[in-house]
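Heads up: the structure comes next, in structure tokens.
A single protein chain has been removed from this complex, and every other one stays in its place.
== chain A ==
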Amino acid sequence: MMASLLLGLTLLWPLLLMLRNPLWLVMEHGALQRPGPRPMLLDAWWVTAPVPALLLTLWPGEVQLQMQGWLLGAQWQLDDTRRPWLLFSAMLWALAGLYARGYLVTEQQAAESGDGDAFRRLLGFAMLWPLTLVGNLLLILAEDIPSFYLGFALMTFAAYGLVVHAGNRDAHLGGRAYLIMAVLGEGMILGGLLWAAGTVQVLTLTELRAGLATAEQGAWMATLLWLGFGVKAGVIGLHVWLPLAHPVAPTPASAVLSGVMIKAGLIGWLNTLPLGADGLETLGAVVIVLGLAAALGAAGYGVSQRHPKAVLAYSSVSQMGMITALVGAGMAAPVLWPALLVAVTLFAVHHGLTKGALFLGVGISEHPPRLPAWLLWVLLALPALSLAGVMTSGLATKWAFKELLYEGGYATLVAWLSVAAVGTTLLMFRALWRQWQERGVYSIPIASSMPLAWLACVVAAVSVPLWIPLAGEHPNWPPLDEWPGLLWPASLGLVLAGLVALVTLRANRSWQFAKRLMPGDLWWGYLRLVRQALAWLHGLGLALEQRGSRWRSRLLEWESRATALASGLTRFERTFRRLAVPLMVGVAVLLLMGFWLG
């Protein structure tokens, strides 16, 4: 009972925090127009939004909450598969929230001192942040399909406000790409869910997976769902919004976007696809190929980017590509899946926190705290190295799936993933390089919320295998004789990066062609295609409209002709009047004749 209440509170608490500010505005009507001090929006309470969720993950055993009246019957639960997801999401949300207090401090000060514009922008941030969090938590905890979809949609649409927070041109462009792709994804998800849930006649995700495994056209439904969630997970071809939207958001928002929210797509796959059942082998092969393509392609394109956050966004696409390939392996070889799920979960959590730490680190390198430079840059490089698989959680993660794939006979896939790891190393190098070039001057004390949140995130990211609750499984450290096999991609990557850097420095010129590679890659191509299609449609619409108006005018013409005819009838009136006398006479004559003859 207590636990169910806590589960309810997990979702209710951020909502209450969100509603606090508008309530204040309503109570003090006209406060916005008045000059003078404003309340602090991102206060200590605001940061506590994910705390109940953190407490919930500590609750032992399963927790359930059922509500008949909610949508079509809510069923929320926390079980062993959901626990790691909830834990790491809540953690990153909490740390990023803390970080945001420091990151937005100038806006906060402007707002408090009476700058109405800053106040409103911050108000939007302060409200949409917990709302996005609620959506994220709900989609993790929901077991019934409508709640899950609600969580997903809520998160997606509320996060739009976070993306465009800056309000400049780039932010709006990123926001547009984000929204358009998200809506397309929502459409596919809706179609897939309706089709699947309608066919197997269920309302819960567990039953949906079970039903899809045996449904007649299950593979097609799975494909649709895979594509729909793939938009969020950054599947290649659908990933175009990622490098446009992630860099423009405020840094804490980028951290949760790239760390947690991108995982919502993965959670969607795990929740809806019949993984571990037969029947998805073909899709699995395609998924592996697409995943690897994303892992390699994004790495290749990402190194040409200048903005460190864009490089990191491409790295997210690349990492998600690797995870996608692992999910694909699970589809292609169902026997591997239960073990692979553990590896995928570990990978996702590792990537989530590490990428979070990296994004938060971008803000740190712009506003460095008072630390010795070597220590600062070691700490900044730590998650990068971990992501490249050289050490700590990255190494453990790599070993976790490598071991499995070797046993399952997927040596080729492992080789390709290693190549992708070379790419990751290059990306990390590039990101740090750009951060170094754009580093700021010393400004903030170490004991403020921004550096503390970042440090905590780095610590959490590198120690993932130590605390992650993986349902009894424990991630192993690789035996020493495996280390060369695990470390060569990163070493190769470092050597390559060093060479390129050396050449660039020596030649002392920038790469001209790289400047033309705008973030968003395929997006610009899509845009051109859509423009052409729209122009064509517009022409079609005009033609139809013309035909319609021609029809209408013809109908009107008929009508006016009919009215003319009707009014013409008055002419007959006169004729009738004239005929009246002869007619009467005629009738009389006829009658007389009748009498006479009769």
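What we mean here is this: a residue touches a chain if its C-beta (ideal position, glycine included) is under 8 Å from a C-beta of that chain, and two chains touch if they have at least 3 such contacts; residues count from 1.
Definition applied: contacts and distances are computed from a predicted model.
One chain of this complex is left out of the view, and of "ABC transporter ATP-binding protein", "Sulfate transport system permease protein CysT", "Hydrogenase maturation factor HypC" or "Monovalent cation/H+ antiporter subunit D family protein", the protein name its UniProt record gives is "Monovalent cation/H+ antiporter subunit D family protein".
Note on the undisplayed chain: of the listed residues A:H172, A:R306 or A:R439, the one touching it is A:H172.
Only one of the listed residues, A:A197, A:A294, A:A310 or A:A357, touches the absent chain: A:A197.
The hidden chain makes contact, of the residues A:W24, A:F157 or A:W433, with A:F157. By the touch rule set out above, chain A reaches the unshown chain at residues 29, 67-73, 117, 120, 124, 146, 149-150, 153-154, 157, 161, 164, 167, 172, 175, 179, 183-184, 186-188, 190-191, 193-195, 197-199, 201, 541, 552.
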